[in-house]
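Structure first, commentary second.
Removed: one protein chain of the complex. Kept in place: all other protein chains.
Letters A and B name the chains as they come in the text, with residue numbers starting at 1 for each one.
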Amino acid sequence: MEKQLMKGNEAIAESAIAAGCKLFFGYPITPQNQIPEYMSKRLPKIGGCFLQAESEVAAINMVYGASGAGARCMTSSSSPGISLKQEGISYIAGAELPAVIVNIVRGGPGLGGIQPAQSDYFQATKGGGHGDYHLIVLAPGSVQEAADLTYLAFDLADQYRTPVMVMGDGMIGQMMEPVVLPQPKTEAAAPKTWATTGYNGKDRERNIVNSLYIEPSVLEQVNMRLQKRYQVIKENEVRCEEYMMEDAEYMIAAYGTTARIAKKAISELRKQGIKVGLVRPITLWPFPEKIFQKYTDRVKAVLTVEMSCGQMVEDVRLAINGKIPVTFFGRTGGMIPTWKEMAAEIQKLAGGVK
Amino acid sequence: MPKVTFLDETCKGCGLCVRVCPKKIISLSPQINTKGYNYAEVTDMEQCTGCASCARMCPDCVITVER
Partner (left out) sequence: MAVVFSKSKVLTDVPLHYCPGCTHGIIHRLVAEAIEELGVQERTIGVAPVGCAVFAYNYFNVDMQEASHGRAPAVATGIKRALPDSIVFTYQGDGDLASIGTAEIVHAATRGEKITVIFVNNTIYGMTGGQMAPTSLPGQVTTTSPYGRDVNHCGYPIKVSEMLSTLDGANYIERVSVNNVKNVIAAKKAIKKAFQYQVDGKGFNMIEVLSTCPTNWGLTPVEALGWLEDNMLPYYPLGVYKDKGGESK
């Protein structure tokens, strides 16, 4: 299995193809353009379909259609474009369709900036479309992880008939690292008996892909069904890295690129005798609350670091449930926190510079 | 002799068939169906030519035409 030097965006695209993604619908937006560009080159060569849609709205609805017809398909965008997709995502969740949506996050709000950020956490995990639904949200911290999690996303989407988001900060999409790409799937996927593939009146009932249930008692049942599904996902699909937590007295909570920088801060702090570790959620939803709860009587305080004004910190606080102090440090607008800034925050928690 | 059959219970009494019948032999009944509509009926089947104008205009597929 050979390592290739690849840009995160391209590794995501190639990995999706390895997972059997045959259709890609997207729209240009910085910093994810390499994904549609790569797909436009690769998909026609393997009998797939690349289509640049007229907007991100159209793209997510093309995903809805293709997914409803039983195909593995995806779209990608960045923050403002993901905002546009929210209605479509809600429809996909409500219609119980599998789909993979990639968000390479840039500074916001509004047109914002093109540099990396992590300010879409709320949008991804607490909404951002209407209704009671959840996206499985996977947050890679390296190009390798971006490839692996994209590959996984398709399986999770099909398994649970739910949309899955792969959310990388802009750095993950743009940087180049050595990666071992996942092996292309060889066996055919299980047939989707619920898909709209044509009704011949014999083999099955007519299939309708739909999220409209005009009877409230029926819609409630549908919601209960979705909630049960989310419960199963919460019980089975949490992914999280615990780094140097065995003897840690202080915890840094961070994900994506921020977590990598935190590891540097941890290594420098440990040289000074401060025992600090990292809890890095890889699934932002389901959130690894049980893992945080494990440490509330072993750790003195938690520093949450994000490239935002503080979004994941709210889930950290909820998980910690007031047992120990949770503080926040963030840079935003595309600014990247430095390990020194993080280290200084931990030193404050530890009672001043040693 | 051509014949048309109307499904009284499906008819919504919209009157489009009445308008288009070239022989003017359709009218809305003074009776109502269970949904409360005055359903359409043929007053003089002998005159029916089986042209199917009524059936073609009916939005609810109430009418079957035999010839």
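Basically, contacts are C-beta pairs under 8 Å (C-beta built on N, C-alpha and C of every residue); 3 or more make two chains touch, one makes a residue touch a chain.
Note that this is a predicted model, so its numbers are computed, not measured.
Chemist: Which residue among A:Ile82, A:Ala95, A:Val137 or A:Ala262 touches the omitted chain?
Modeler: Result: among the candidates, A:Ala95 touches the missing chain.
Chemist: Which of these, A:Gly110, A:Gly198, A:Gly273 or A:Gly322, touches the one chain of the complex that we don't see?
Modeler: Candidates A:Gly110, A:Gly198, A:Gly273 or A:Gly322; residue touching the omitted chain: A:Gly198.
Chemist: Considering the whole complex, which of A:Gln4, A:Ser40 or A:Asn207 touches the chain not shown?
Modeler: A:Asn207
Chemist: Which parts of subunit A are in contact with the chain that was left out?
Modeler: So the residues of subunit A touching the unseen chain are 22-23, 25, 49, 51, 53-55, 57-59, 61-71, 73, 87-88, 91, 95, 196-201, 206-212.
Chemist: For review purposes, identify every residue of subunit B that touches the missing chain, sorted by number.
Modeler: The list for subunit B reads 2-3, 10, 12-16, 18-20, 37, 50, 52-53, 55-61, 63-67.
Just so we're on the same page, only the chains that are shown with their structure count from here on.
Chemist: In angstrom, rounded to a whole number, how far apart do the mean CA points of subunit A and subunit B lie?
Modeler: 60
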